[in-house]
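Removed: one protein chain of the complex. Kept in place: all other protein chains.
Let's look at chain A:
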Amino acid sequence: MNVPTMAEMMAQGKQPEVLFWVGCAGSFDDRAKKITKAFVKILNKANVEFAVLGTEESCSGDPAKRAGNEFLFQMQAMTNIEILNAYEIKKIVTACPHCFNTIKNEYPQLGGKYEVVHHTELLKSLLDDGRLSIEGGKFKGKKITFHDPCYLGRANDIYEAPRELIKKLDVELVEMKRCKTNGLCCGAGGAQMFKEPEKGDKDINVERTEDAIAVTPNIIATGCPFCNTMMTDGVKATNKEEEIEVLDIAELIANADDL
């Protein structure tokens, strides 16, 4: 696996095509690290010249902002922007819709203006440009449902890129009753990932997992590390882990190809 950092690139006097913003989950969470690696494998295979910030990356500030701590958010944002601007970054890709939304929509007012794409969008454009081919491989014929991450879907109106990638896998894409603009949240957004839910009669991730179970998929596909955690927990809570796998789109594509 070839993962150059910006510092190394700079030392060689090179500018990458795109910066891969890994995000905190993608860097530290054991489950999300698999998504990170799957995505890197695809980038390597498609010969995309990318780089990561490595130890120079820091939290985008999304959970702080959504928890109401604008101070902390802006301190994070400005620190990150200083680094990104110092490296003259033009284009950023990330596998986390929360980082994606924050850097794309909330950094510009603080001086960070970049072209920001979600990894499903980048993969889609690699596919369209013929730099990447996707085959069903071991997923051929499987039934897959896509859970729309709120920060990709409603927050930024991206519904089709992930679906078009899934369809390329020669699988049966089934939609949950609540999907796209009506998609139900997994329960992790707005800093909920880091706290216990308020008292109620059910956990949101279980409610959402039941939506998925209703269409009897083999795989629940997501495009967000937090959704992935929530849906994985939901599948466990409903004792379906034998029947249903929760995978990121990057993992589907990488695994199909045995990368």
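Simple rule for what comes next: a residue touches a chain if its C-beta (ideal position, glycine included) is under 8 Å from a C-beta of that chain, and two chains touch if they have at least 3 such contacts; residues count from 1.
Assume contacts and distances are computed from a predicted model.
Hidden from the displayed complex is a chain whose UniProt protein name, among "Type 1 periplasmic binding fold superfamily protein", "4Fe-4S dicluster domain-containing protein", "NADH-quinone oxidoreductase subunit D" or "ABC transporter permease", is "4Fe-4S dicluster domain-containing protein".
Listed residues A:198, A:242 or A:258: the one in touch with the omitted chain is A:198. Only one of the listed residues, A:15, A:58, A:218 or A:255, touches the absent chain: A:58. Counting over the whole complex, chain A has residues 1, 3, 5, 22, 24, 26-29, 33, 36-37, 52, 54-55, 57-59, 61, 63-72, 74-76, 78-79, 101, 104-106, 109-110, 150-151, 154-157, 181-182, 184-185, 187-204, 207-208 touching the chain that is not drawn.
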